[in-house]
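Structure in structure tokens, see below.
Only a single protein chain was left out; the remaining protein chains are all shown in position.
Order as written gives the chain letters A and B; numbering starts at 1 within each chain.
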Amino acid sequence: MVYGMPRIPPEKQILKALNGDEAVAYAVKQSLVDVVAAYPITPQTIIVEKFSEFVADGEVHTEFVPVESEHSAMSTVVGAAAAGARAFTATAANGLALMWEILYIAASLRLPIVMAVANRALSAPINIHCDHSDAMGMRDSGWVQLFVENSQEAYDTVIQAFRIAEDPDVLLPVAVNLDGFFLSHTLENIRMLPDEAVHEFLGGYRDASKVKVKVDYFEEPVPLMLNPARPLSFGPLDLYDYYFEHKMHQVEAMKRVPEVVRRVHDEYAELSGRRYGDGVLVPYAVEDADIIITVLGSSGGTVRSVVKKMRERGVKVGTVRIRMFRPFPHRELAEILKGAKVVAVMDRAISFGSYGPSFLEINTALYPLREKPLLVNYVYGLGGRDLPPGDVEKMIEELVEIARRGEVEERLRFIGVRA
Amino acid sequence: MASEPKEPRGYRDLPIGAVPYKLSTAYLTGDWRALRPVVDNDKCVKCMLCWIYCPDMAIIWDGEKILVNYDYCKGCGICAHECPVNAIDMVPEPQE
Partner (left out) sequence: MVEVRWHGRGGQGAWTASNLVAMAAMFDGKHVQSFPAFGPERSGAPIVAFTRISDEPIEIHSMVYEPDIVIVLDPTLLKNVRVVEGLKKGGFVIVNYEGPGEKLYKALGVEKGVYRVYKVPATKLALEILKRPITNTALIGAFIKATGLVSLEGIEKALRERFPGPLAEKNMFLIKKSMELAEEV
């Protein structure tokens, strides 16, 4: 595809060397956020540190609430968002686990909170490094989950996340996942949009009055927000009489998310010139591929660079990075994978007693196909174990062999672990 | 004007955000009651403790005397328990 010049050409964008955490902090700074509540935890700490500097220096008007735990951080942004504020928080690993019950509440109350998760392994043993076990623990909570590949994408995606979350068709919280250390602490070139461009893209401050609900006790539809003049209560007791119906609202909202993610991504691309596939999936060299590897997060680039090398050697291999994990793009992915002989699913997390989380999804995606590719699950990188290009190369050689033989014995495999 | 939604309502007729479509006052909890508080306003010293303690805001002060809103009073008996002069009696609900 050929794209026109972005509305803000690169030279009009601010060039900075930032790590992923700082990139997130700058994006939040430009996004006219009313309330930030957070508790520090490695490798997310720099986000909050940097942002509190902006607050202290008077560069933002944001109400910054230093809380005593992540449970309180999530509770605070729930309250703020219910009152109509644009609210942000950030966490990782055990901090995210401590938010767990409130995550579900944020989603069911339809609060467009944005949260950055600097992905880190869950204890025990204690580990500060990257894997996706934290994010996968919240996959059923009703949040939209996006995974980024580099620090630039972290910046771009946080800005997009506010638009996605606040879209009247969505109105769900969005988690932006960036790999701990591999992105959070890695300095890269970032191009930042001018403040005004971000403000315009977001349509200014959050206007909670845009989404209205009809209730029997007010004549006219009223904004879905806490307001003493038109009081609403959020989430009081529902038993088997109505709880199920209320869950259907979340089911329906999730169905509308992919379309909005794509639209917001496109609009942002026109503004900035930066695209990540179609915003949902980022395929590379998949058209004629016998072998396709799926992957999430920063490993996407590592895998792609090896795929390029293997292509030069004539191996028909391609890769798809899954940018949006919730809602999961089953149909779109099946469309890409259907022609392959072997699909390798890389997971930086494992569901003990089962497989990696994205492997389960891709099984589901492929089931309706009449002719199914062989499927293999590679679990890698737990606790920050590096994924060297050499390991990816070995994996591809293994996949070539599987494709040749036409069968898979062990579907759950591990990369880079010592026996 | 759309027709009134069927009760109980389907999810398409409900507001999002887990917001109730009716006020909680639409639920008349008075029919949960087995014992009903009866106030003897001659004994009552207007201390308003019953008003403070009633968990359902079912005690009403009309400017002269203590009344009970039987639409919402669940009959828990807290008011009778708290009344310092035993001005509230819990009596069985009439059977019909």
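In this section, a contact is a pair of C-beta atoms (placed from the backbone, for glycine too) under 8 Å apart; a residue touches a chain by one contact, two chains touch by 3 or more.
Note that the structure is predicted; figures quoted are calculated from it, not measured.
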### Message
So there's a chain missing from this view; which of the remaining chains does it actually touch?
### Response
A
### Summary
The one residue from A:N150, A:T294 or A:S358 touching the chain left out of view is A:N150
#### Entry: Chain not shown: contacting residue from A:S69, A:S123, A:N189 or A:S233
A:N189
## Note on the structure
Among listed residues A:D179, A:D278, A:D347 or A:E361, the absent chain is touched only by A:D179
### Query
Among the options A:S299, A:S358 or A:N377, which residue touches the chain absent from this view?
A:S299
### Message
Which parts of chain A face the unshown chain closely enough to count as touching?
### Response
15, 17, 19, 128-129, 149-150, 179, 181-183, 185-189, 298-299, 301-302, 304-305, 384, 386-390
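Keep in mind that, in the parts below, only the chains that are shown with their structure count from here on.
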### Summary
Residue set of chain B touching chain A in the complex reads 8-11, 14-24, 26
## Note on the structure
Residue positions on chain A within touch of chain B in the complex are 108-110, 171, 213-217, 224, 232-236, 238, 241-242, 245-246, 248-249, 252-253
